[in-house]
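Every protein chain of the complex appears in place save one, which is left out.
Up next is chain A:
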Amino acid sequence: MKLTMASSPHNHSHKTLSRLMLTVIAACIPGILVQSYFFGPGTLFQLVLALLTVSLSEAAMMKLRGRPVWPTLSDGSAWLTAVLLAVSIPPLAPWWVTVIGCVFAIVIVKQLYGGLGFNLFNPAMAAYVLLLISFPVQMTSWTPIMEIQATPLSALDQLALIFTEQTLSGAPLAEARQVIDGTTSATPLDHVKTAVSQNLTVSEATNSIAFGEYAGQGWQWVNLAYLLGGLYLLKTKVINWHIPVAFIVTLAVCSGLGYALSPATQAGTLFHLLSGATMLGAFFIATDPVSASTTNRGRLIYGALIGLLVYLIRHFGGYPDAVAFAVLIMNMAVPLIDYYTQPRTYGHGASS
């Protein structure tokens, strides 16, 4: 009788890579839905476009590298990148912005570094930063939430804006961004930053129709949705608590201190936590295992420093939001952090 030989262990947890990735994508769904609810189906269009682009890019790269396409594509990591990038891009950004971002993320940031596991940087965030720097206008053209749009956009209008850069009636994107009070919409972070730079107080800035309450209309709910997804990830042990908790706590502490010191020029803790990409960054982006720290202590440091950087860039930097920059900067510090945060191995310098 011929017996099969195998190396121990002969059992497995059945937690596979693709399951892991698909779980993360699934955890994004509440956030995506909320985002689509407030900002229209543009996000969904971007999502589909991104998924298609990354699949093609990954497949092409695997072909070029002479590797089987499906096993790699099916691990879901590229799709996760697509999702994260798609939700970060303004919903009505032109299609080529998304395509360029996705190709860059997969081809340059991921595959040219050796594929999954070898990339130094978070592909979605690297692509986001590339787009932000290369196409600042398109990348900051967030529309107001549907409720307060001066000219409500249908789904087809949005689709048309994405692919033709004008509505079906021929209006450009700038027109679509008009709020009912006649101002041009901006993200709450941008709004506050601009207002403060114009010597307005934060309370003055937030006291507008476009802004709404707490952390900007729509945005706070989007963030809460991602927080929900993040909690699901924690519960399913797909991610460890260290990075998001360190991130959020640091950001909260910093913004709280800032607000206590200068309430007029600094937004409060709640604003910081529920605005921009805070929750998405804390649970979905900073926790990208490949580019994050791998030790638990290291993760605490990594998350805390990202939180600090986010606060610093938001408050002192030139950009309204900072998650992408903070994550990329900390990606570079990961090897160092890992080296200095190795856990004490059993039997080494044990304290009895």
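As a working rule, a residue touches a chain if its C-beta (ideal position, glycine included) is under 8 Å from a C-beta of that chain, and two chains touch if they have at least 3 such contacts; residues count from 1.
Here is the rule we go by: contacts and distances are computed from a predicted model.
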The complex's invisible chain, by UniProt name, from "Fe-S cluster assembly protein SufD", "Radical SAM-linked protein", "Ion-translocating oxidoreductase complex subunit C" or "ABC transporter ATP-binding protein": "Ion-translocating oxidoreductase complex subunit C"
Interface residues of chain A (partner: the chain not displayed): 1, 3-17, 19-20, 71, 75, 77, 115-118, 240, 289-290, 292, 294-296, 338, 342-348, 350, 352
